[in-house]
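For this view, one protein chain was removed and the others were kept in their places.
Letters A and B mark the chains as written, and numbering starts fresh at 1 in each.
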Amino acid sequence: MTAVQVVFVLLSLVAVVSALLVVTTPHLVHSALWLVVTLGAIAGVFLVLAAEFVAWVQVLIYVGAVVVLLLFALMLTRAPTGPQPDLTVRRWAPAAFVALLVAVLLGATLVAGFQDVRLDLDQAVVGSAEVTGETVFRRWVLPFEVLSVLLLAALVGAIVLSRLRSEDGDD
Amino acid sequence: MDPTPFIGLSAILFTIGCIGVLVRRNAIVIFMCVELMLNASNLALVTFARVHGNLDGQVAAFFVMVVAAAEVVVGLAIIMTIFRTRRSASVDDASLLKY
Partner (left out) sequence: MTTLAVSPLLSESVGDFTKPSIEYFDLSPLLIIIGVALAGVIVEAFVPRRLRYVVQTLVAVVGTIAALVMTVFVALGLEPRGDNAGFGAIAAEGAIAVDGPTVFLWGTILVLTLISVFLFAERHLEGGVTAFAGQAAALPGTEAEREASTKGLEHTEVFPLMMFAVAGMLLFPASNDLITMFVALEILSLPLYLLCGLARRRRLLSQEAALKYFMLGAFSSGFFLYGIALVYGYAGSMNLGDIAEAVSGTIGADPLLLGGIGLLAVGLLFKVGAAPFHAWTPDVYQGAPTAVTAFMAACTKVAAFGALLRLFYVGFGAARWDWTPMIWVVAILTMATGCVLALTQSDIKRMLAYSSIAHAGFILTGFVGLNAVATPGTAELTSLQAVLFYLVTYGFMTIGAFAVVTVVRDSSGEATHLSRWSGLGKESPFVAGVFAFFLLGMAGIPLTSGFTGKWAVFTSAWQGGAWPLVVVAALLSAVAAFFYIRVIVLMYFSDPVGEGPTVVMPSVLTTIVIAVGFAATVALGVVPGPVLDLAAHAGQFVR
């Protein structure tokens, strides 16, 4: 095993274990914190795959913004800090069914899909900010601009739902 | 190196997220599990970008993150509104609508 492979194995172990904890822990807040660990490990895997830009965006947006927002939401909904035995429903049958379905589907694609493909991890095609930016602004410029509209729509909508108007009804 | 472990990792994470959505009861935790699923998809996209030697997959992963951020904003706004009305973020309590 090369050094890169060792790093990958460690990262994926961390990601899977912490993802399982996100799904099973009886503590609400722990769930969010384990999510941080999973997302961090995935960011590491992105680096192994030489997707530099995506890795840092993952750290900035997901770990930095999304999870913090989720933690705020947990605080605002007065999530209890102690364990909550009723956080997980005993609806294992349908869950197991769907999980089995997804696992079989994805497993089949895996086994059959990559028999003769090799990844050369030493030959670096680094997804740096520069090349990513160039691709975004040439090939993907329309969806990128539309994304800004999406963010504005989300912003306006969230304000509509949450903002109380001032006393005299003027704003 | 074989890309299979990368796709395998993404498939496992996707399945875990999927189970989480089905068994968790708190809306915010369900939402975290959806984020996990989106991240698993991103991992698959980035791996395939590597396999095919083009950047489309990486750009797609970047776009997905932006979309996820917008989704979080909308989702949390809705969850907070419901919470303020009925003082609970459990999805089972939201049951005025019956089949």
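Heads up, the rule we're going with is that a contact is a pair of C-beta atoms (placed from the backbone, for glycine too) under 8 Å apart; a residue touches a chain by one contact, two chains touch by 3 or more.
Remember, it's a predicted structure, so these values are computed and weren't measured experimentally.
Mapped onto subunit A, the interface with the missing chain covers residues 105-106, 108-109, 111-113, 116-120, 123, 125, 130-131, 134, 137-143, 146-147, 149-150, 152-154, 156-165, 169-171. By the touch criterion stated above, the residues of subunit B touching the omitted chain are 7, 10, 14, 17-18, 21, 27, 30-31, 34, 37-38, 40-41, 44-45, 47-48, 51-57, 59-60, 63-64, 67, 70-71, 74-75, 77-79, 81-82, 84-86, 91, 94-97, 99.
The rule we apply is simple: only the chains that are shown with their structure count from here on.
Separating the centre of subunit A from that of subunit B, both taken as means of CA atoms, is a distance of 6 Å.
Only residues 1-9, 11-20, 22-26, 28-29, 31-33, 35-36, 39, 42-43, 46-47, 49-51, 53, 55-56, 58-59, 61-63, 65-74, 76-81, 83, 89, 92 of subunit B touch subunit A when the two sit together in their complex. Considering their complex, residues 2, 4-5, 8-9, 12, 15-16, 19-20, 22-23, 28, 31-32, 35, 38-39, 42, 45-46, 49-51, 53-54, 57-58, 61-62, 65-66, 69-70, 73-74, 76-77, 79, 86-89, 91-92, 94-95, 98-99, 102-103, 106-107, 109-110, 113-114, 117-121, 125, 127, 131-132, 135-136, 139-140, 143-144, 147, 150-151, 153-155, 157-158, 161-162 of subunit A touch subunit B.
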